[in-house]
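Just below is one structure, and these are the notes that go with it.
Left out: one protein chain. Kept in place: all the others.
Entry: chain A
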Amino acid sequence: MPVLAQADLRLDANPLDYILLVIYFAVVLGIGVMARRSVSTSLDFLLSGRSLPAWVTGLAFISANLGAIELLGMAANGAQYGLPTVHYYWIGAIPAMVFLGLVMMPFYYGSKVRSVPEFLRRRFGTGAHLVNALSFALAQVLIAGVNLYALALLLNLLLGWPIPLSIVIAALVVLTYTTLGGLSAAIYNEVLQFFVIVAALLPLTIVGLHKVGGWNGLVDKLTAKGAGEELGAWPATELTGIANPVLSVIGIVFGLGFVLSFGYWTTNFAEVQRALSAKSMSAARRTPIIGAFPKALIPFIIIIPGMIAAVVIPQVQALNEGGDSGGITYNETLPLLIRELLPNGMLGIAITGLLASFMAGVAANVSSFNTVFTYDLWQDYVKKDRPDEYYLRVGRLATIGGTIIAIGTAFIASGYGNIMDYIQALFSFFNAPLFATFILGMFWKRMSAAAGWIGLVAGTLGAVAVFVMADPKLLGVLDLPGQGASFVGASVAFVLDIVVSVVVTMFTKPVPEKQLGGLVYSLTPKADRTHSTTGDDAGWYRSPALLGGGVLVLTTALYIIFG
């Protein structure tokens, strides 16, 4: 096996690889141009006119989360921690996605809100709405910036493109198709990206497994290296950084599986927006559940390549053993493996897949940012009651503005070693308390408007406090080296939000019941919560409950096999 030059990750892409890449870009821009013809109102632009079939929104639902950072970060976790990384996909996503489809979607879709913050406005009024709309818009541009920066680094590393040029080209492509075609273009490209990523990673996994002698060969080689924890999902003490195995499992089940995961999947508008663009209540409920099936299976082509890299790539092996890796970090695991194993041709597909996943990530951030900005900030607080063409134009301008801010934000990300930690920190600030507020608000009609926003603020501050106490560069008084800090931060935020909301509700007056129809469980007639089962929604295989049960069984089976 040739030893790679130190820190030199350049892929020898040839014209064939570039042609495959250019074909993809042409199709992506073509989708933008074609989607433009179907955009005539702001709802078309920002919510696809609520017209998409469930398989499209379902694949877009997970694709929006399958950004380049997610890919590189999870392959990195696979190399560093091994099999415990599956928690991010299984317990950390599947139950929440099923819960969103079965329990929460009837309120989201049934109330005809156009965004997650809009639900908060109707349930709790201005306070909670402003807190959420502003924090969401801020988080989305920050994360879009992180995505941009990651892509630029990657292009620079792999193809030798200068960083500023990479940022501009990539941002222009995303900007072009999202400004032209709006959410439809973003969603279509997300579905396309999903298939390209699978087309890139599946062959990579097959070649990798072939090289190490199959799954058993991989297990043998990792065992020979002295890896114990990496071969079973539990108790994942290295992943959490919590030494006690029992506490570590609690951290994963409650912190990741319940608070972080439910907070992210059920209230993050970049995700929920995909379901809101579905063509019927049934399709909306099926969206996250259909997405859950590929979500349960995709770790096999992301995490296993990471684990393979820990055996076949000398630098990653050195990282595992604490030796000299020549400037390589875990985040370069996936590109290193691609370089090592894929010949020209498949190399082009793999580069395309990485670029596609980056662009889909940024497009998801930008296309949810522009909706919240247009409907929840501009229309609600700045210019009310203008004709719809006005808001369509605001939506397009917000897309441009958001992308420009994201470019500026790209540099905030540069101070952190492990990009995932940074993203997780952001999520735990804003998302963890949200789920508490939503679930209380949907099922407890007494909860008051003031409790809505005070609970959110208290929860967010709690998460920030844990982050500051655990970060060694800040206070560093809590000793949580792995990803445990974000689990604990999210849990603190969740509990604080519940406690504060309940206490504040006791001292404030409730929202009048007649305003809460369609928003609160006990005040919504059953007919409004159920979906039609005729026409395109007919058939047992389109039952959300059945599909949801199916994916939970699948996930449980996977845990039993790989536990």
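FYI, contacts are C-beta pairs under 8 Å (C-beta built on N, C-alpha and C of every residue); 3 or more make two chains touch, one makes a residue touch a chain; residues count from 1.
Here is the rule we use: contacts and distances are computed from a predicted model.
Trainee: Which of "ABC transporter ATP-binding protein", "Ribose transport system permease protein", "Cell wall anchor protein" or "NADH dehydrogenase subunit L" is the UniProt protein name of the chain not shown?
Mentor: UniProt lists the chain that is not shown as "Cell wall anchor protein".
Trainee: Would you mind spotting which of A:S42, A:T399 or A:T555 touches the chain that isn't drawn?
Mentor: Per the contact definition at the top, the residue touching the missing chain is A:S42.
Trainee: Out of A:H87, A:R114 or A:R396, which residue would touch the omitted chain in the full complex?
Mentor: A:R114
Trainee: Can you tell me which of A:R50, A:K221 or A:R393 touches the chain that was removed from the display?
Mentor: Answering carefully, the residue with contact to the hidden chain is A:R50.
Trainee: Contact with the hidden chain only, please: which chain A residues?
Mentor: The list for chain A reads 16, 19-20, 23-24, 27, 31, 34-35, 37-38, 40-44, 49-51, 56, 112-114, 118, 188, 191-192, 195-196, 199, 202-203, 206-207, 210-211, 340-346, 349, 379, 388, 391.
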